[in-house]
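Shown next, in structure tokens, is the structure this report addresses.
Coming up: chain A.
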Amino acid sequence: MSHLLALTMAAPALAAVVLLAIPGTSRTALRVVSLIGAVISLAGSIWVATLYDRALGGLQLLDTVPLVPSLGIHLKLAVDGWGVALLLLTGVIIVTGVLASWSVAKRDKEFFLLLLVLVSGVYGVFISQDLFIFFLFYEIAVLPMYLLIGIWGSSHKVPSAGPFGFTWKRFEVGSREYAAMKLTLMLLVGSAAILVAMFLLWSNSGARTFDMQVLEATKFPIAVQHVVFPLVWLGFGTLAGVFPFHTWSPDGHASAPTAVSMLHAGVLMKLGAFGVLRIGMVLVPDAAAWWAPIVGAVAVVNVLYGALCAASQKDLKYIVAYSSVSHMGVVMLGIATMNAAGWNGAVYQMVAHGIMTGLFFALVGLVYERAHTRTIAKMGGFAHVMPVVAGFFTLACLSSLGLPGTAGFVAEFMVFAGAAKGASPWWAIPGVLGAFVTAVYVLRACKTIFWGPAPVDEFAHLQDVQRTEWAAPLVLGSLLVVFGFWPKLLLDFIDAASQGYLGRLPIVALAQAVTP
Partner candidate 1 sequence: MTLMNCILLASALMAIGVYGLATRKQAVAMLLSVELMANSANILFASFAHFRGGPTGQVFVLFALAITVAEVAVGLALVMLLYRRHGDTALDLASEARQ
Partner candidate 2 sequence: MNAWLQVFSLDFAVAALALVVLALDAFLRIPGRVLGWLTAGVLASVLVASFFVDTSGVVPHGVYESGAWVVFFKRLFLVAGLLGVMGSIDWLEERTPRRQAEYYALMLFSLTGMMLVPGARDWVLLLVAFELMGIPLYVLAAWAKTDGPATEPKLGPEAGLKLFVTGVASSAFTLFGLALVIGETGSTALSALPVQLTPLHTTGMLMVIGGLGFKLGAVPFHMWVPDTYQGAPTPFVAFLSVAPKAGGLAAFSVVMLSGWAQHVAVWGPALAVIAGASMVVGNVFALPQTDARRLLGFSGVAQIGAVLLAIAANTQEGLAMALFFISTYVFTNLGAFLVVHAAAQSSGGHEVSMLAGLSRRSPWLGAALLVFLLSLAGIPFVVGFWAKLFVFLAAWRAGLSGLVILAVVVAVLGLFYYLSVARSTFMAEGTSSEPIRAGLGVRLSIVVCLLAVVGLGLWPRPLVDEATRAASAFMQKH
Partner candidate 3 sequence: MNFDFGFAIVAAVIVVSALFVVRAANLIHAVLWLGVTLLGTAALYAQLNAPFLAGVQVLTYVGGVVTLMIFGVMVTRRHDGIDVVAQTEGADRGFIFASALFVVLALVTWKSAPHVPNPAPVASSADIARALLGEYLIGFEVLSLLLLAAIVGAVVLVRRRDPEPAGEPSPAAAAVSEVNP
């Protein structure tokens, strides 16, 4: 099937089109259609994975449609091993996300519509082999977020303080509109940087093309590379939550509705990291090698600083959001190592963190929906009334802190091993420390919320997981464990891609010659 990738990518968008035709009053139909779209895309992803020849590696399932040939723009879809892994992640998250949003009551038609459009964009990014199309899908994936958070999000109070406290009132800091606007603007500033980098690559590729394969084969002048790489790094890095451009993430994730948080933290942030890896590291490797120590240093700051910030939060969603900042630091750290272990770990961490944070947000959403509070100090003993939630939450915590047997461990271990083996082995130290701080804050939260005497007040009759709500915990939870025990499932794909791209890096050959 030659258009499998296109179908996988378009299925959610097509479902969105179908949604347009369904009256908003037939609510079940809306949901079922959305689910069908999501499931088709997941099935497509799985099919892609089965078709992909891991031994062969490289780009497979190529599908090209010329779009604007005069400018060298083609709709060129193909998938590499990284792409396969991330496609699977996206499929799983969207299916569970749709199921987790079953109870969205407000303007549900628009909600599902936007959600599906967004997901198509995400798929598109992972399979685009044309820089321009890549960017196009990237924007599609980023923008619906504005409405999704702005309309369906939640607001809370953030007291003003500090030297910039005077700006609080004007922006209504803490409101969902603020979160949505900040997120969108920061990410689009990032896109602006990407756009400029794209132009630079395009104009310096002798052929004036956006074709990534051609760009890969092009040796760009080092001066160009040195401009492109930081632009790509910070541009995509903003979405990956790179310090100090991460501040959209806590507010955004805290304000977003459940499925959106799941998708955003679970998949969208990966787009950023994927961009840095796929475009920054692969297309401009020489500059990347020069910048890698800086990228790694910042990533290390991310890991530790994100974890510390998370430890100081009192709002459950903020904790999870900051933990994403921290974990994406691990991904960036892996990317910065520029060796196989690090890159494998980075992509594995993308998947692991995606599943883990998806699970987190799904559960937090469940808790919030029932308890109507996210302040952990107000909760307690919830394990008595919602043992399933408690159990899966604990599982997510464990993956978050990198416990062996969960996907988080495999990923973090590879990243740290890659870092230790790389040019700056000291990065592993703050990285591991960050994992320890994670253990502190996740378990403290887990303890406060779920343990303790049975709740007697308004929380006494909270319901446990119901019907469709089972999907997210069950699927994501078991995947965490499966990928934790059997990394080969994914790693074969990821490694195939990493090896392919690494082969092009002269610097890596050098680094590996040093270590036995």
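Here is how the candidates were picked: all candidates are chains of the complex that A comes from, given by their letters.
Heads up, the rule we're going with is that contacts are C-beta pairs under 8 Å (C-beta built on N, C-alpha and C of every residue); 3 or more make two chains touch, one makes a residue touch a chain; residues count from 1.
All values reported here derive from a predicted model rather than from experimental measurement.
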{"item": "Touch assignment for chain A within the complex, options 1, 2 or 3", "value": "2"}
{"item": "Sites on chain A touched by candidate 2 in the complex", "value": "67-68, 70-71, 110, 135-137, 139-140, 143, 146-147, 150-151, 176-177, 180-181, 184-185, 188-189, 192, 195-196, 199, 202-203"}
